[in-house]
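Missing here: one protein chain of the complex. Every other protein chain is in place.
Moving on, here comes chain A:
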Amino acid sequence: MALVKVYVNYKKSILNPEAQAIQKALGRLGYDNVNDLKLGKYFEITVADDISRDDLNKEINDICDKMLANYNMENYHYDITETEAAQ
């Protein structure tokens, strides 16, 4: 089995008022070292192991382009880690 961790975040040009609200609240709490805060989305996708790495890459890119990310305002990247098959 493989575990795919997908991270989706806003492009730099896109304002993120939710992240700004969180960052401002941290400032009010006295966390003066916080310079920037981003808020995005994180997905974990478990896939069967009978798929080649090339096909898996193709499929994950497809899933991200089609549904998980909106290319107008978001970027994504992902990591694939092998996990032990269920016994």
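The working rule: a residue touches a chain if its C-beta (ideal position, glycine included) is under 8 Å from a C-beta of that chain, and two chains touch if they have at least 3 such contacts; residues count from 1.
Note that in this section contacts and distances are computed from a predicted model.
According to UniProt, the chain absent from the figure is "Phosphoribosylformylglycinamidine synthase subunit PurQ", selected among "Response regulator transcription factor", "FMN-dependent oxidoreductase (Nitrilotriacetate monooxygenase family)", "Phosphoribosylformylglycinamidine synthase subunit PurQ" or "ABC transporter ATP-binding protein". Listed here are the chain A residues that touch the chain not shown: 14-18, 20-21, 41, 67-68, 70, 72-73.
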